[in-house]
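Accompanying notes for the structure given below.
The other protein chains are all here in position, but one chain of the complex has been omitted.
All chains are identified by letter, namely A, B and C, in their written order; residue positions are counted from 1 within each chain.
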Amino acid sequence: MCSPTTENNNNNNDHLVQSSDPNHPANLIPALCAKFWTLGWVTGTGGGASIRSDDLVYLAPSGVQKELMKPDDIYVLSLAAQAQSLDKRQRVYLRSPANYKPSQCTPLFLAAFTKRNAGCCIHTHSHWAVLVTLILETQGAGKDREFMINNIEQIKGFGKGFGKSGNLGYHDTLKIPVIENTAHEEDLTEFLEEAMDKYPDTYAVLVRRHGVYVWGENVHKAKTMCESLDYLFQLAVEMKQLGLPWVTDIEPTVPTRK
Amino acid sequence: MCSPTTENNNNNNDHLVQSSDPNHPANLIPALCAKFWTLGWVTGTGGGASIRSDDLVYLAPSGVQKELMKPDDIYVLSLAAQAQSLDKRQRVYLRSPANYKPSQCTPLFLAAFTKRNAGCCIHTHSHWAVLVTLILETQGAGKDREFMINNIEQIKGFGKGFGKSGNLGYHDTLKIPVIENTAHEEDLTEFLEEAMDKYPDTYAVLVRRHGVYVWGENVHKAKTMCESLDYLFQLAVEMKQLGLPWVTDIEPTVPTRK
Amino acid sequence: MCSPTTENNNNNNDHLVQSSDPNHPANLIPALCAKFWTLGWVTGTGGGASIRSDDLVYLAPSGVQKELMKPDDIYVLSLAAQAQSLDKRQRVYLRSPANYKPSQCTPLFLAAFTKRNAGCCIHTHSHWAVLVTLILETQGAGKDREFMINNIEQIKGFGKGFGKSGNLGYHDTLKIPVIENTAHEEDLTEFLEEAMDKYPDTYAVLVRRHGVYVWGENVHKAKTMCESLDYLFQLAVEMKQLGLPWVTDIEPTVPTRK
Partner (left out) sequence: MCSPTTENNNNNNDHLVQSSDPNHPANLIPALCAKFWTLGWVTGTGGGASIRSDDLVYLAPSGVQKELMKPDDIYVLSLAAQAQSLDKRQRVYLRSPANYKPSQCTPLFLAAFTKRNAGCCIHTHSHWAVLVTLILETQGAGKDREFMINNIEQIKGFGKGFGKSGNLGYHDTLKIPVIENTAHEEDLTEFLEEAMDKYPDTYAVLVRRHGVYVWGENVHKAKTMCESLDYLFQLAVEMKQLGLPWVTDIEPTVPTRK
């Protein structure tokens, strides 16, 4: 067989992951994942991160120890080539590392890149994210599909939404949709895309009993929103333990300036 | 236009942030912020730190990843030049980094420098600070404006107050005022200044659902008081979870020596 | 006497622990233990790790500070020579470090190597493991001998069992047997072996009020399963504090694909 995939795998385009620039995606993904490991976000090979640079998408492989990843471990995929693929489940890798399998998170990362034009997508298994979805579960169907919190300063760390300028305000209510987990991570894709359609301004989707996907225009925005969200999830769990509500009705004490 | 600001921005005084001394403010702010990031104080670009050296004030920009800051990212401002500005909200920067915006915390840091002659001011979004203000909120208006704790050894980490020598004693009650958060961080300034007037001896002000501002005569004192305060906030939350009161009436068992 | 043991101890085979390869077991055990110390798994000389490479078993000594261990501190033992020993409690070391005693965990590590053909075995004193056994203890005899959790994504981090390919699924229930602690760690061995016989697919055994033993085909698998398990133990304790059950009956929302 002589498909582009096979050809590319043969000469394998190793130059795509070789750079002395610490901000090159192939260097940045391992550095980010090592940092995320210390935060408990990518424990035991769970979770991960992907970066898009124009048409190219850089992806960590399946099942690696995230704090030990190397640039040589990174997959590279072309969005344009992928779009031309007849089978949506078939990936067209420009570069594949030896001895690895692609991550099951790949179609979820691609959804953020193609539907939201994101430059980076992070997936964590953070305890706080999982606990928030478990706490919501006890509130009965209907109320359990949305995490809401307001009147916390850290909410300002979020943009107003895709294609909108500016960030949320202190009195705004941050809403993060929750989707149910599926037996196979790839099967989450359609539910993630549905949530993106229903919540066009969200930069994150919680996955019940699993974790969270967070994306942003670039690495900086995806990472800082992921940190802010994890902060809010942790705070929400601690508030629950102290019997404090996540949403309150506080009147602005000072008129909001434009 | 030919104002000093524009002139200064043109030649930009980069020498003000270039030093091989690790204790130079332009080197120290990034080092401190990297350390604070590991403590969870400046998650997701929240929080920050500012240092004053005689007339010059060194400030981190808005929206940066605090653990990745570099000396080149630092703003420098002259207190004397600022005092002559007709518009209090207009900042007169001697040096501005490219591609950044000044931090909204700037007027709050300046309040500590001008009203308290502080040499350093730290602003954290620590969970423990936020949780303490949330717990106080449940105690009803009137009781919710002051964090109080006594009979804990770590209280000795605080000075007696601005212009006074010596530290608090074990049996003294540490009181930290709480101000309400505002939609825009700059609008906090007048409330912070009010709290400084009402509590002339305090080295810190809590901001409801937001975090804490802590200052001191120099970096050493601001940092160690901020650590001691965060320790006490964490202890207070843990005491609350265990049903233990923050203020107790313990008689000294040994006569206090002078 | 002129036994192989004595001979080997005399010339002591130091070459067995000298390698410039960071993945050599004598280098890897100290690096792993330093990492585990930061996770709170091997506090105060407790816990440890052992690696098997073909016939050779590499072991940390008793009572060392795990974050300060050096390759020179490592014991080496031959499984073949050990199998020929008449006294099962007598160890036949090819290489012994000066000034140390062998670890009491040795026979437990050997059980994982000989009965499960493991390539690595990790023993932690993690708080979360101990707390899980304490919580189970309150559920009465009969129910206290097995930790069970299901419908959490991280469960997928576990293999289906010794000699089976593939990992557990999201809806599978992870079961970890609990054995009672004994006054002497060596006396745990027979109970650990019994649990291995009763739970042929398990990769871990909890020890009541003590910690956990986790093994795997190689270092990668043992370490990532140990991380996943610690994540689940922590989650289980947090779920208990929030009144959430560890085992739930959730129907798959999407047909499971083969």
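Miscellaneous remarks
As a working rule, contacts are C-beta pairs under 8 Å (C-beta built on N, C-alpha and C of every residue); 3 or more make two chains touch, one makes a residue touch a chain.
What you see is a predicted model; the values in this text were computed from it and never measured.
Shown chains touched by the hidden chain across the complete assembly: B, C. The hidden chain makes contact, of the residues C:Ile135, C:Leu168 or C:Leu244, with C:Ile135.
The chain omitted from view is touched by exactly one of C:Asn13, C:Thr114, C:Thr182 or C:Thr248, namely C:Thr182.
Checked against the full complex, the candidates C:Asn13, C:Ser53 or C:Gln241 give a single residue touching the omitted chain, namely C:Gln241. Only one of C:Arg52, C:Arg91 or C:His125 touches the chain withheld from this view, namely C:His125.
On the side of chain C, touch with the chain left out of the figure occurs at residues 40, 43-46, 63, 65, 125, 127, 130-131, 134-135, 138, 180-184, 187, 207, 209-211, 237, 240-241.
The chain not shown here touches chain B at positions 151-154, 157, 169-171, 220, 223-228, 230-231, 234-235, 238-239, 241-242, 244, 252-254, 256-257.
Note that in this section only the chains that are shown with their structure count from here on.
Interchain contacts link the chains end to end along an open line, per the touch definition above. Rounded to a whole number, the gap between the C-alpha centres of chain A and chain B is 33 angstrom.
The centroid of the Cα atoms in chain B and the matching centroid in chain C are 46 Å apart.
Counting only residues that touch two or more partner chains, chain A has 241.
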